[in-house]
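Here is chain A:
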Amino acid sequence: MQEGDLLELKDLNVLRGSREVLKDVNFKLNYGEIVVLVGDNGSGKSTFIESCAGIVPFKNGELYFYEDEDSQNVIRNHEGRKSNIPKIGITLQKDGICGEETVEERILIASEKSSKNYDSDKLGQILSDWGLNHRKSDRVSLLSGGLKRRLSVICGLAPAILSPKPMTVLLDEPSVGLDKSARILFINWIRTLASRGHGIIIATHNNDVIKCADRIIKIEKKGKIKESIGKSEGVIVEMPTCNSSSNLTSIRHLTSWALKMEIRNPIDTVGRVTPALVALLLSFSIIEGNGPLSVDILSSLILLPAFITCIISPAIINRFNEAECGKWWHIMLGSKIRPISSFLGASMILPIPLTYLSWFILIGNKSDEYSYDTLFWLWLPPLSLITVGMASSALHFLVSDLRRSNSSAGSLLLIALIWPFLELSDALSILMTSGMSYSLSIQSPIIGCIIASVSSILIWIVVVYLPDY
Partner candidate 1 sequence: MVVTKGASLLFIIIGLVGASISILLGFLWVPSLDPSTVNGPESFRIIYWHVSFAWCSFLAFLLLFIGSIIWYLKKDEIGWRFFSVGSDMGLLFGMGVITSGPIWGSVAWGKPWDWGDLRLNSFALLTSVALFLVLARRAQQDTNQTRDTLSIVGLFGFSLVPITAMATTWYQKQHPPIIVVSSEETGLPSDMLFVLILSFISFCFIFVGFSIITDRIHQLELKMENNQKNLDEGWLN
Partner candidate 2 sequence: MSSTGLMELAIAYVIMIGLLGGYVKYLFSKLNDLEYRIEAQENKQISEESE
């Protein structure tokens, strides 16, 4: 078996609030080793696991991963995250799975197999051994708590099972919710994985799991750790193997996941379109009930439904909040999660069609009263609104970082987006009265749209890149 270290925590100090949860921790995970973390509730076991995953800020210290014996990669230090972690398997305390995913989809994403090299037999065998194969096409939300937990555990183990190269596996309270037979299966599988060179860290209270440890780390009060030798129980059993390497979780995975979830349950689309249509109907009744309105007011009313779709909180945030699903993606994608999530959370498709719909409903057969260019260029202001949507999405994501984000008045921060909206309304009113102008003057609709987009993009850059700087 290969010798050496898979990961290292050096001089680590981690605070939770004002309490030092981990203090001067020095730890190395060796190839083929099972390390079990024990300690009282709130002692810092989950913090230890999350520190190894590189998602917890360090007061001091460093996290290294070793690609091979000679190369040491700094993942995180007290300044922040420096690079992405290599492929790992991870099971979070709250599963980390969105309820809309199917069992099969979840294990595919977790094992990071592309659809091209997807080996259905091997994944099917894993599901079958754990009693989940008959449920592989079912949504996770339909599973019982025990089956969800099994899925969560095998999603943590699957990357290692199907990897020809030893890797790190992190498991936070994997045995909670598992019945006795599943627990025995789990213990034997991790012993088998260890025999293949994979390094495994498990946080647990369960005595059966503790007995399978090669090394036990007790997290004491005041954050110090104490090591002891474990009993190394567990039997090596037959388990699927794989010779082909897997891909790292990428932006493409997250994008296709987000699209799939939305197609399956279009709460984002419905949640945006409904208030937009209400606003449109109200605008229509205002116009019908009054005499001719000024072009400035009309242009604002035309763009209003599209603006509303842009500032609504994205549904992907709710999906991420479900069972710590977002935390899993954050671990896998690292600092890329924020820009890509804010992009995915923005309303890309709705602004342009909604603006044209607004035009036809509010202006209708009075189009002749306005510039001929208007209909041809009507897509330009809502195209800029997409950048407003990105800024809005980024602000919603920033607020969602707070633990009790539902108790935060995040909409207060969106007031800043009134400015781009005013600029775009003005651009549209100029378009309606004077038509398109290709000059670079401030009166040109193109320049107005550019200014609106630039302000929104500046807001997006500040909100997306500052947290991970």
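We take it that contacts are C-beta pairs under 8 Å (C-beta built on N, C-alpha and C of every residue); 3 or more make two chains touch, one makes a residue touch a chain; residues count from 1.
Criterion applied: all candidates are chains of the complex that A comes from, given by their letters.
Keep in mind that this is a model prediction, so the values were computed, not measured.
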Touching chain, any copy counted, for chain A within the complex - options 1 or 2: 1
Parts of chain A lying in touch with candidate 1, wherever the complex brings them together: 15-19, 57, 59, 221, 395, 398-399, 401-404, 407-410, 412-413, 415-416, 419, 422-423, 426, 442-443, 451, 455, 458-459, 462-463, 466-467
